[in-house]
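After the structure tokens below, expect a handful of questions from me.
Every protein chain except one is present and positioned as in the full complex.
For chain A:
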Amino acid sequence: MVSIEEYGEYETAWCPGCGNFSIIKCLKQALAEQDLAPHDIIISSGIGQAAKLPHYMRCNMFNGLHGRSLPVAQGIKMANPEIPVIVTSGDGCSYGEGGNHFLAALRRNMDLTVLVHDNQIYGLTKGQASPTTARGHVTKAQPEGNRSDGFNPVATTVAMRASFVARAFTGEPGHLVATIKEAMTHRGFSLVDILQPCVSFNKVNTYAWYKERVHILEDHDPTDWAAAMTLSEEFGDRIPLGVIYREDKPVFGLGGRLAEHAYDKNDLKAVLQSYT
């Protein structure tokens, strides 16, 4: 059995009290409980404090560019469909800079687990609005209040019938571990939008704010799309946590492991012959 210690302990660049600490701990726990060793998985991440996560744990990783964690992850998955690929990045990286990639990835439906550290603010650049910041939220860069509506990742992904859509909260670690495990065992594109208060720059969506509002779903049938759609709009006085929507769909990219691939020279000769 893999123990959580195998993933190591590292000094981080995260602020004390940051939700990222809970996410990395819960991710390690979820991996250990699935008996996945550090070399059994690959983590792809973008840029931002969240995206540094794989630097702080023993594992295979590709820490790439801002917004580009999903294209990299999908390339990895197509080159090696046999290894679990986890994407871990922030709301700006996933829904802003990488927005087009996000929409395309959920349409493509590769077997990926996407963990979005959603703190509704740009933390690393010190407090500007992010795609999930609510309208009216005042920041230094939006002194008159955010002039755009916040992006609702759950509603968007449910509307597009993503294969697996869940919401979790760093203040509910047990539930977060279970949700990550469920997302990883689901075959297809799995989104876990993780509410993760930014203790330095988000003075609105704090731990206390969330604690008052979140509730773990009990009687929801995630295969009921209409019910999921209604539930996905719920983000105010009450915020549901859990698997919002789930659908088994064809999974993209199930070829062989390309590193072991060698073409048959006779096949290529036949290809050349087709040009004569």
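We adopt the following convention: a contact is a pair of C-beta atoms (placed from the backbone, for glycine too) under 8 Å apart; a residue touches a chain by one contact, two chains touch by 3 or more; residues count from 1.
The rule is short, and it goes like this: contacts and distances are computed from a predicted model.
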item: Among "2-oxoglutarate oxidoreductase subunit KorA", "succinate dehydrogenase", "Amidohydrolase" or "ABC transporter permease", the UniProt name of the subunit that does not appear here; value: "2-oxoglutarate oxidoreductase subunit KorA"
item: Which of A:1, A:226 or A:259 contacts the chain that the document leaves out; value: A:259
item: Per the touch definition above, residue among A:18, A:31, A:59 or A:124 touching the missing chain; value: A:59
item: Chain A residues touching the omitted chain (full complex); value: 37-39, 42, 44, 47, 52, 54-55, 58-65, 68, 70-76, 78-80, 82-83, 100-101, 103-104, 108, 253, 255-265, 267-269, 271-276
